[in-house]
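Excluded from the complex is one protein chain; the other protein chains are retained at their positions.
== subunit A ==
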Amino acid sequence: MKILIIEDEARIAKRIERMTRDFFDKETGILLCDSVENGLSIIDRNSIDLLLLDLNLNGEDGFDVLQNVVARSFQTIIISAYTDKAITAFGYGVLDFVGKPFDENRLTQAFRRFTSPEKQPNGDLQFLAVKKGKTIRLVPIKDIRYIKGAGIYTELHLSDNRIELHDKSLESLEKLLPSTFERIHKSFIVCWNEADKLIVEPGGKYSMLLKNAELLPVGRSKYKEIRHKMI
């Protein structure tokens, strides 16, 4: 596992590094970087799993950088002095927002979000940032019908029948998405508002009919839970 810390205050960077090392196991690779510019080039050259980013969100280009990083496959935790920008940051799809000053407990809590497989919805996600070539597009969450896992990517199926590719895995997205989204299959997350009915096909095959008449498979292990929810 690789973790990148972008923080320009040497003392704080060391503190984060120390606490990260304490939380994760010894094999975790930790990269340190003191500016966003250098950080972005490191991201391009290395594949990382988690980014701990100090972002001056009051600056004009703070959100450009934010969009750029949340569109990637890794999860992002913001560590910032501008605590009043937390909601906006969540809207863009960061895993957690740690306000400065922070203690070890708070940072550990953020790391738990990253490591635990369970969904920990914060309900604030507004967009998913999608990378298209060099540009970033923000896809509103309410436009998403369902999400299909496709290898290391995911496909976002939108209400206007377009499909967008996202770099994050289905597991990563599941952690970010609000509670209106439900994992129904190892390769599918569906928006609850789009679900019409649950269909049991002969041969013990379960499917979900969406309002636009599309049929999605439902995992055997998920069936009970979903049936319970639908009733």
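Please note the rule applied: a contact is a pair of C-beta atoms (placed from the backbone, for glycine too) under 8 Å apart; a residue touches a chain by one contact, two chains touch by 3 or more; residues count from 1.
Rule of thumb we're sticking to: contacts and distances are computed from a predicted model.
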{"item": "Per UniProt record, name of the chain withheld from view [\"Cu+-exporting ATPase\", \"Porin\", \"Sensor histidine kinase YesM\" or \"ABC-type dipeptide transporter\"]", "value": "\"Sensor histidine kinase YesM\""}
{"item": "Touching residue (missing chain; options A:T83, A:Q109, A:N193 or A:N212)", "value": "A:T83"}
{"item": "Full-complex contact with the absent chain, from A:F63, A:F102 or A:Y223", "value": "A:F102"}
{"item": "Touch list for subunit A against the chain that is not drawn", "value": "9-12, 14-15, 34-35, 37, 56, 58, 60-61, 81-84, 99-103"}
